[in-house]
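Let me give you the structure first, and then I'll get to my questions.
The complex appears here without one of its protein chains, the remainder shown in place.
Just so it is clear, A, B and C label the chains in written order, and each chain counts residues from 1 on its own.
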Amino acid sequence: MSRLDAWPFAALPAFPAERYSALGERIGRILGAEEHDVVLVPGEAIVALEAAAREAGASRRRFLNVATSVYGRLFGDWLADAGGEVTTVSPAVAGQPIAIDEVRAALSGGSFDAISFVHGEAATGIVNPIDDILAEARGLGLVAIVDAVASVGAEPLVLGEDGPDIVVVGPQKGLRGPAGVSAVAINTRGWALLARPPRRATLSSLSLLDIRRDWLDSDRAVIPGTPAPHELWALDAALDAIGHEGIDGVVARHRLAARAARSGARALGIATWTGDDERSSGLTTGVLLPQDVDRTRVIALAQALFGVTLAVGPEGVDPRLVRIRHTAAEAGFEPVLAVVAALGGALVAAGADVDVAAGAAAVVSVYAEARHDDAHDD
Amino acid sequence: MSRLDAWPFAALPAFPAERYSALGERIGRILGAEEHDVVLVPGEAIVALEAAAREAGASRRRFLNVATSVYGRLFGDWLADAGGEVTTVSPAVAGQPIAIDEVRAALSGGSFDAISFVHGEAATGIVNPIDDILAEARGLGLVAIVDAVASVGAEPLVLGEDGPDIVVVGPQKGLRGPAGVSAVAINTRGWALLARPPRRATLSSLSLLDIRRDWLDSDRAVIPGTPAPHELWALDAALDAIGHEGIDGVVARHRLAARAARSGARALGIATWTGDDERSSGLTTGVLLPQDVDRTRVIALAQALFGVTLAVGPEGVDPRLVRIRHTAAEAGFEPVLAVVAALGGALVAAGADVDVAAGAAAVVSVYAEARHDDAHDD
Amino acid sequence: MSRLDAWPFAALPAFPAERYSALGERIGRILGAEEHDVVLVPGEAIVALEAAAREAGASRRRFLNVATSVYGRLFGDWLADAGGEVTTVSPAVAGQPIAIDEVRAALSGGSFDAISFVHGEAATGIVNPIDDILAEARGLGLVAIVDAVASVGAEPLVLGEDGPDIVVVGPQKGLRGPAGVSAVAINTRGWALLARPPRRATLSSLSLLDIRRDWLDSDRAVIPGTPAPHELWALDAALDAIGHEGIDGVVARHRLAARAARSGARALGIATWTGDDERSSGLTTGVLLPQDVDRTRVIALAQALFGVTLAVGPEGVDPRLVRIRHTAAEAGFEPVLAVVAALGGALVAAGADVDVAAGAAAVVSVYAEARHDDAHDD
Partner (left out) sequence: MSRLDAWPFAALPAFPAERYSALGERIGRILGAEEHDVVLVPGEAIVALEAAAREAGASRRRFLNVATSVYGRLFGDWLADAGGEVTTVSPAVAGQPIAIDEVRAALSGGSFDAISFVHGEAATGIVNPIDDILAEARGLGLVAIVDAVASVGAEPLVLGEDGPDIVVVGPQKGLRGPAGVSAVAINTRGWALLARPPRRATLSSLSLLDIRRDWLDSDRAVIPGTPAPHELWALDAALDAIGHEGIDGVVARHRLAARAARSGARALGIATWTGDDERSSGLTTGVLLPQDVDRTRVIALAQALFGVTLAVGPEGVDPRLVRIRHTAAEAGFEPVLAVVAALGGALVAAGADVDVAAGAAAVVSVYAEARHDDAHDD
């Protein structure tokens, strides 16, 4: 007899079309979308990003692409591959958020139809100045394309009537869902920007316009393609959980965790990467190790002594950058306290002079005060 | 308090890289692959097919594409989009398998570097003559590309040293696994055929060469991209189950189910689509309804009276074609008996003159005889 | 690394007390209980039965115990062990339902305070004449104790104001739930009958009065004892599913399955055990094999040839009795057709002269007609 566990998990029942339809609407409500369609893309968010970039690029318009990470750079390359005229702007210091002045300078240096940027970067823990960038874009009549994969659920993001025109989201970070399905919210201006790259085939896996034709513009009786039941049932469950907590609650929980992580790091005696809480992510916090410690060893010690996973920053960014996670289920008192204490404990074990006790106490204080205030607000 | 069910299912732990590595090897063993690499593609098999076609087409070689369904036609279009020189051969009657003579005639009418075809078609229940086509290909020194998504697990398929060069498989049909991940087996000749389409971006979701670079040619310590845990854990579980049953057992089970379905249909008094058991799929059986009954009504009655799902054939194929499934968990006595009896019952309810009792009895006989023989073989 | 499957399944989060409270109410609604409390018993229904019998017996009252199976006999023994004065009445033919005249005769032969009986017996597929027995009990002012474990969900059972006083139910049969928790519905008359057997300990696992004290009469803030989360979450899920289908739908589905099974058996050419549809269970159907076939061989053949499980009847009952299941998920067209056809196929393989084709066709007809009528009723 085979194991029980092998059977129920391997194959799941088909996900019903009417429920599939509701998934898009539920994601729309999380985003505060009013004018936007939400299409589900069968694939991790990088598929949705490549599809959006290639169909936007095929319009052969002029794009200012803000590149604060590898994803931003890839987005620009896909735009250009597909025929877009792409200008790139990057921050002065690799891995830092873009400054609004850098965006303004780039915008004034050329003439553009659209602007594209990443909202939050999980790899460095930075958040770009979305409101300022959108204000510039609106002022110039540009279509705005936002990669919100690493910000949805962790930063405030409300599309409303006036939000960005094309917004790519993934359920696997702040929303605590599956990684093999993603979504794009698009309004009329967004759809108008897209153009199908020249092709003979009636279908491509990298096409938002195909999904529109085969789902949005259909009678929505049959999910297009061969949907992956695991992803859809898991997304359904993740949206249920968000429904219980409320998207505002999810965001507030991430931001409190981030605040505690930053406060803890500073009390340990080490700097945060951005140095600017306004530009710091709710999903991860970047910290800068002291000059004289071996980053690889610190990370190995955190794992070996405390079972806690730290991560290096991306290539090309300051080699002292370490990223600590407080994403999804880890956005809570217990994991944040553990990661701050483990970072401190590993640094001590590696010979650095940090104050573990103060770091842990700072995390406790942030939670005690936040919840105390909550109690008084009620 | 949130529902228990919402939590454990929405997010799963990361799938470990060493286990990911084993997935490819386990699929290779199922395929009897000796010389082939197996790469996992993060997406339903249509992603793997488009990637294979686009990178094969980018070689600008000459392809004979056998199109026995929409997937075959799409494959040819992707080849051509990417720069391939594509000649198409289709069966004389839409929806029927290709005849080997049709392939030979097409091959002799031109000069080719490669041949591409679908092994089995779930939409019509046909199987193309893979051994004959491969013999022709070998004789002419052609690279052979096979879409085995709807045949793996249901038809014999052993790559060995001499099998096709590029074989696309999906776990969601005969292997009873998830639909959001797929695999491609490629040997040296297969890899040699592929070429990267011109692009600036370092990465595309439609590239087998990128997966080779980022996984096969890496130290395999980190799964490339952002893998979807649900798909990988589910594939792992599906492979466990196949390990228990044995791939030969899986194939034999599907073929027995198919035999019973065809025998049942004939005893009801209706024809099977292919009329040729050698060209009939282990996953589904196509049957031809009598002339005078309303196909839509029969399908609705089977659902309403018996809770059994029948399906129409694809567009452009004889409108009397109805497809019955005996795939994965449905490849067994109970589901096959039910679908044959429900087809019969629905036809009677729709006014047709079929013999429900004989149809059911024929299914019982096929199983009784097969297992009786098994018992004597042991 | 441990298997994913090992982790989430082994331990589940605690089941919340407020939800526990709702479980009892939801079971009460399924039973149509108005005046009854429903207490959950941590254990399979046999624990609830033994607890009820021992505390009823401890009252030292006079019981007429109707014993149509081993469970009925055990119930009488527990009553007597605890001090009850027990008179037993059994059917003339072992394994048959009790006749109301047999009950009447027994009642008139003595003087009683209470009557106890099993509503439906899964082991033989019989149903006792509950309405008639309850009418007698009411006429004589007797407390009525009913074992409804193998009838709830499969036979109509509505407690209302006037139903039996103590009713034991289990979720694992007609309700398609877990087997490690059970429930007892008790009204004022039922509670009044119970008495605690003499003991020094403050607690026993065989006590409904302890559960009343520790849960019903408490503030219901803490589930008493150490509850088993798997059982409670599974019961919760089973009640959700019943909520979707409706208890009337669940019962109707079982009765349709039973009707089809009986019709199929007769068309095969074999007799049903009761010969009386009114006294036949919705969960299982007992059939009588022909005289000259080997029951053990028929059961083995059904398993080997068709993968279908048949079961023998209980000890002491006619050795030709075979029981076929149509319980819970198996109460549907597909499983009933399969079991009837497999019974027929196995009998043929064993040399008996039965009509497999007619048996299968009869099952198809029952479903076709039932659903046709449904359609016209709507």
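Some notes on this structure:
FYI, a contact is a pair of C-beta atoms (placed from the backbone, for glycine too) under 8 Å apart; a residue touches a chain by one contact, two chains touch by 3 or more.
Only a predicted model underlies this, so the values are computations on that prediction, with no experimental measurement involved.
Across C:Asp37, C:Glu231 or C:Asp355, the residue that sits in touch with the chain not pictured is C:Glu231. Summary of contacts with the chain left out: across C:Ala17, C:Leu74, C:Leu140 or C:Ala195, the touching residue is C:Leu74. From the options A:Val181, A:Ala338 or A:Ala352, the residue with contact to the unseen chain in the full assembly is A:Ala338. The chain not displayed touches chain C at residues 1-3, 5-7, 9-12, 42-47, 50, 74, 77-78, 80-81, 170, 172, 176-181, 199-206, 225-231, 233-235, 237-238, 240-241, 244-245, 328-329.
Chain A meets the missing chain through residues 1, 4-5, 8, 12-13, 16, 19, 233, 236-237, 304-308, 332-335, 337-338, 341-342, 344-345, 348-349, 356-358, 360-361, 363-365, 367-368, 371-372, 375.
Convention: only the chains that are shown with their structure count from here on.
Chain centres here are Cα means. That of chain B falls 45 Å from that of chain C.
If you average the CA atoms of chain A and of chain B, the two centres end up 36 Å from each other.
For the pair chain A and chain C, the distance between C-alpha centroids works out to 53 Å. Those residues of chain A in touch with two or more other chains are numbered 3, 5-6, 9.
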